[in-house]
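Only one protein chain is missing; all other protein chains are in place.
Chain lettering (A and B) follows the sequence in which the chains are written, and residue indices restart at 1 in each chain.
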Amino acid sequence: MDVLLNLTINGIATGSLIFLLAAGLSLIFGLMHVLNFAHGALFAWGAYFGVWIYTQTGSFIVGILGAIVIGAVLGWLLERWIIQPVYTNTMSQIQVTMGLLLVMNECIKVFFGPNQVSVQLPSYLNESWLLGGVILIKYRLFVIGVGILVFLGLQYMLKRTRLGLIVRAGVMNKEMVQALGINIKKVFLYVFILGSGMAALGGMLFAPYSGVIHAEIGMDYGILAFIVVVIGGMGSMVGSALAALLVGVLGAFATFYVPSVALAVNMLLMFGVLMFRPAGLLGRG
Amino acid sequence: MTLLKVDRIETYIDQYHILQGVSFEVKKGGVTVLLGRNGAGKTTTLRSLIGLNPIATGAITFKGETIHHLPTYEIARKGIGYVPEDQGVFPELTIEENLKLAMRKTDEATLERRDWILQLFPDLKTFWKKPSGLLSGGQKQMLAIARACVNDNELLLIDEPSKGLAPIMVDKVMSVIMEMKQRVTVVLVEQNFYMASTIGDDYYIIDDGRTVHTGMMKELKENEALKKEYLGIA
Partner (left out) sequence: MLTKRLAFSRWWMGLIVLLLIGFPFVSDSRGALILLTQIFIYAVFAMSYDILLGYTGIISFGHAMFFGIGAYTTAIFLHRWDHSMLSFLISLVAVLVLTGIVSYLIGVMTLRLKSHFYAMLTLAIAGLFLVLAEKWRDLTKGSDGFTFYIPDLLKDRTALYFFALAFMVIMFVLLKRFTDSPTGRVLQAIRENEQRTESLGYKILHYKIIASMVAGLAAGLSGSMYAITLRFVNTAVFGTNVTLDALLMTIIGGVGTLFGSILGSALILLVHAGLTDLAKIHWIFERWMIFFGALYILAVMFFPQGIVGMFRQWRAKWNRG
C-alpha cells in the first residue's frame, strides 16, 4: 500500500516538473505556432545556472530565483533575435530552434564543464515525514506544491488579467486580435519569457530531485515535454497539466514494475493519442 | 472631406497577383460599397486596408496620413474598425470578454458607446456571459459589429455582413448600419445587392483585382446593363 502511495507521489512530483516544462511549450505553440526545440535547453540551463548560484550563495531559494531569472533573460534574447525572424517559416523555425538546442547544450559544457554535476538538497528539504506508516519525502511535496502554485497562478493570469485575455484570444485568432488594435507581438514576447522562466524553474527543481545533472537532460526532457503537450493538446494549459500528471504517474509505475518498457510507455501513449485524437485530449490542434 | 484615399494598390498573396490596381476615395459620413463578383478581390482590398495583407505598391492614406506601411494594430488604433467575413469572434470567450478585449479604453465615452450598442442589440445582453461560439450567425454578426463600434473609430470596414443570414437578420443589420452612419463612415463589401443599394451612398465595382467603375448608388440601381455586366444581376 505504501509502495503504491509512494509511487503515486513520486509520479505526481515528476508530473509537476514536466508540467512546468510543458505548460510553457503548450502556450507558446498554441499562441505563436512556434515549436521551440530549444525549450528543453532552457530546462538544462535553469538546472546548471540555478545549481551554480546555489553552490555560490548556499541558498537554495536564491538558486531557484537565479534559475527563473536566467530562463527569462534567455527567453527574451531568444525570442527577440532568433525566433522573431522565423515566425512564419515553419521549416526555418524547426531548424533554427534545433540549432539553438545544440548551441545552448554545448555552451553549458563550455561554461560549466562537460562533466556531470551532483546536487545536494538543502537540509531542511531533505527530510521526510512519517505519516501513518508511510514515508513522505519533503522535497517531493515541495515540488508538487510549486507545481500547484504555478498552475493556479497561470490560471489566474489567463482568466482574470487583460494579458491572459489577449493570450486566450490570440490562441483562437491572432489576426483578429491585431485588427482590434492590440500589439500581439509584444504578448508573444511575454508568453515566451514566461514559458522560458518556467522551464528553467523546472530544471532547477529537477536538479536535486535526481541528484545529478548532465547537459543532455535538455534533450531528454524536451522530448518528454513535447510528448506531454501532444497528449494534452497544444494551447491548453489544463491539458498539459493533466497529461503531465498522467505521464508522471504512469512513468513512475512503469519504472518500478517494468523498467525496460518505461521509456516506450510514453512513446506508445503519444502514438496512441496522435493516431486517434490528434488534437490531444483537450487541445484544438 | 476625404477620410480614406486608396491609390492604385496592388497586393500579392504568395505568388498570386490578387489586386492589380485598386483605387477609391471615401468621404466622411457615408457608406461606400465595394461591389463585384466572387474572387474579384473585395475581401483582399479590405484586408490590405487593415494591413493583414500588406500592399506591394500604391498608397493608402487615412485622414491625410499614409498608413499602408504600418502594422495592423497601429492601423486599427488610428480609428479603423474591421469586421471580417467570418466575423472573427473568439468562440471560447464570452460576449463580455469579446467586448472587453475590443475596448481600448474604459472611459465614459467608451462605456456610453457600449451601452448604446447593447441597446441596439439586446440579444448580446441576454447572452452576456455565454461563450460567443454558441451564438447564432446573426448574433455573431452583431457582436462583431459591436466590437468594431465600441471604440471611437471613424471608419468601419465591414465584409459581407449579410452572408448566411436570414432576411430578418439582414434587415436588422441594415438598420444598425443606418444608425451607425451618423457616427462613423463605412466601407462595405456586400454581394447582397438589395442591402448594398438600400444603405449605400456611392459604390466602386472591383473586377479581377481592379476598380472598373464608380458612381452614386441611386444611379446604379437603374442601370441594368452595368448591373448585368459586373454583378451578374439580370
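As a convention for this text, a contact is a pair of C-beta atoms (placed from the backbone, for glycine too) under 8 Å apart; a residue touches a chain by one contact, two chains touch by 3 or more.
Everything numeric in this text was worked out from a predicted model, so none of it was measured.
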Chains in view that touch the one left out, judged over the entire complex: A
Which residue of A:Leu5, A:Ile94, A:Leu121 or A:Leu141 touches the chain not shown here: A:Ile94
Of A:Leu5, A:Val69, A:Val86 or A:Val238, the residue in touch with the unshown chain: A:Val86
Selected residue (touches chain absent from view) among A:Phe60, A:Phe188 or A:Phe226: A:Phe226
Interface with the undisplayed chain - residues on chain A: 29, 35, 37, 82, 85-86, 90-92, 94-96, 98-100, 102-103, 105-107, 109-110, 219-220, 223, 226-227, 230, 260, 263-264, 267, 270-271, 274-275, 278
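One rule holds in what follows: only the chains that are shown with their structure count from here on.
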Whole-Å gap separating chain A and chain B, where each centre is the average of the chain's CA atoms: 43
For the chain B and chain A complex, residues of the former touching the latter: 50, 52, 71-73, 76-77, 82, 84, 88, 90-93, 97, 100-102, 104, 147, 151
Chain A residues within the chain B interface of the complex: 162, 165-166, 168-169, 172-173, 175-185
